[in-house]
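Here's the structure we're looking at; comments come further down.
Note that this complex is displayed minus one protein chain, with the remaining chains in position.
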Amino acid sequence: MSGSSMWEAVSGIIRRDLLLAMRRRSDAAMSVFFLVIVVSLFPLGVGPEPAVLRIIGPGVLWVAALLACLLSLGRVFTADYLDGVLEQMVLIPQPLALLVGGKVLAHWVISGFPIVLLSPLLGLQFGLSGESLGVLVMSLLLGTPTLSMIGAIGAALVLGVRGSGLLVALLVLPLYVPVLIFGAGAVTSSMAGIGGEANLSLLGACLVLSLFLAPWATAAALRIALE
Amino acid sequence: MSIGINWLKYSSPQAFYPLAGRLIPWFACAAVALMGVGLYMGFFVAPTDFQQGEAYRIIFVHVPAAWMSMFLYVVMAVWAGIGMGLNARLSFMMAQAIAPTGAMFTFLALLTGAMWGKPTWGAWWVWDARLTSELILLFQYAGVMLLRTSIDDVRRADRASAVFALVGVVNVPIIYFSVQWWNTLHQGASVSMATGSKMASTMLTAMLLMTVAFWLYSIAVILARVRCVMIERESLPVWNDDEKPAVIQEVVEAR
Partner (left out) sequence: MAVKSTHVPLGTLPFLPLFFHASFPYSRPSLCEESLLLQAVALRCSRGERRLFTDLNVKVERGSLLAVVGENGSGKTSLLRIFSSLLPPEQGSVLWGGQDIHQLKELYSGQLTYIGHLNGIKDDLTLLENLMSAMSLAGEPCSNNGAKEALEGIGLKRPIHHLPSKVLSQGQKRRVALARLWLSTRPLWLLDEPFTSLDTAATDVVTQRLLMHLQRGGLAVVVTHQEVALPAEVVQRLRLMG
C-alpha cells in the first residue's frame, strides 16, 4: 500500500510535468536550439579545418551539452516555487527525495534526452566517425541525467535568490567537471582507438552515485528554500 | 586535561566569544614564531636542489598552503554538517568563518604554484592535475561564499551554504580523481609537482614547521572572524531578549 501510493505520487508528478511540457513545447525546444547554435559557433571561431574540428569536437559537443543542461535548470523548480505547488510537494506524506527524483527524471526527458537524440547530427558536423558517434550518444545518455541530478541541487539552493540564474551556474559548473572529463574523454579515447569503455563505466558510476545522493541533497535544499 | 571543564558550555556563542578572544593572541604569536623559523630553515638552511636550483624553495609555502586549502574545506563541511544535524548556530558561524581563510590558502597555493611553474616548466600555468583540482576547489569556495552573500535571511544562508559545502566535499575527491585521470589521458602536458624521491631532512622539517604555522594562523584568523560574525549577528534585535507580550489569546466562550 505504502509502495503503491508512493509510486502514485511520483508517477503523478512525472505525468503532470510531461503534460505541462507538451503544453509549452517551445520551452523544451529552446535548450536544443541553444545547443545547435553554440556548437555551430565553434567552427566559425576556430576555422573550418577538419583536422582541428575533429580534435576539438568531443570537447565542444560536451561543453555545449553541459551549458544547455545548465540553462534549463531554472525550469526544474522555479515555476512550482512561484505558484505554490512546491509547498504542496514538501508536504506530501511520502519521502520528498523520491518525488524530487521523479521531477528530475521528467526534467531530463524534456531537456536532456533531446540533446542525446540530436548529438549524432552535431557530431557529424565535427567529422566524428561511426563508432565515435555511438560512444558520444552513449556518453551523453549516461552523463546528461547526472548533470540534471547535480543541477537540481543547485537549482533548489538558489530558489527565490536574487541573481539566481548566474549563481546556479557558479555553483553547479565546478561540480560538473568530472562528468565533462569522463564524457569528453570517452569520445576522445574512442577516436584514438583505445575504446571508451573505461570512461563510460566511470560515467555510469557517477550516474549511480548522483541518483543515490543528489535527491536527498535537493530535498534538503528545497525544505530550506521554503522556510 | 579536559577533566572538569564543561566543554559544552562553549557551544553557545555568548560563552565562546570571550574564550575565542583569549585564545587568539596565543595562536597568533605561535603562528608568527613558527612561520619565522620555518621560513628561515626553508630559505637559508635547506640545501639547494640540484635540479631546480633555488626556485624550488617556494614549496615551503606552496605545499603547506595546498594541504591547508583541502583540509580547511573538509573542516568547513564538518562544521556545516554538525550545524545541519544539531541545528547549532555556532557551527554555522564557524563554517562561515572558515571559508575565506580556506579560499585564501587555495589562492596562495595557485599563486605559488604558478610562481614555481614559470622557472621550472617555463609557463605560468600548466594543466597539472593538482593545480587544476586546486582551481576547482577555489571555485567551490567561491560558490559557498557567494551563495551565503546572495541570501539575505541568515538562517537560510547558513543552511543553504551548508548543503552546498557538504555536496562539495563529496565532490572534491571525485574531481581530484577525474582530473588525474584526464591528465594521464592527455599525455602531452605530463608534469608532476612531486619533488624528487629523496627529501633532505631539513626540507621536511621546514615544511612541517610551515604547516603547523599555517594551522595556528588559520585558527587565530578563524577565531577572530567568528567573533566578527557573532557581533554582526548579535546586533540584530532578535537577540535582545526584552520579551514583549506578543500574544493575546481570547477564547470565545460558548453562549
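Should a chain be cited, it is by its letter among A and B, assigned in written order, with residues numbered from 1 in that chain.
Keep this in mind: a residue touches a chain if its C-beta (ideal position, glycine included) is under 8 Å from a C-beta of that chain, and two chains touch if they have at least 3 such contacts.
Values in this document were obtained by computation on a predicted structure and should not be read as measured data.
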- Note on the structure: Among A:S5, A:S40, A:S129 or A:S201, contact with the omitted chain is made only by A:S5
- Any idea which of A:V109, A:A198 or A:L226 touches the chain not displayed? A:L226
- Query: Where the complex has a chain not shown, which of A:E87, A:E131 or A:E197 is the residue touching it?
  - Reply: A:E87
- Message: Give me the chain A residues in contact with the hidden chain, please.
- Response: 1-2, 5, 8-9, 12-13, 15-16, 19-20, 23-24, 79, 82-85, 87-95, 223, 226-227
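As a convention for this text, only the chains that are shown with their structure count from here on.
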- Message: Residue numbers of chain A touching chain B in their complex, please.
- Response: 153-154, 157-158, 161-164, 167, 170-171, 173-175, 177-178, 181-182, 185, 188-189, 202, 206, 209, 213, 217, 220-221, 224-225, 227
- Task: Please name which positions on chain B make contact with chain A in the complex.
- Result: 84, 136, 139-140, 142-143, 146-147, 150-151, 153, 155-156, 159-160, 163-164, 166-168, 170-171, 174-175, 177-179, 181-182, 185
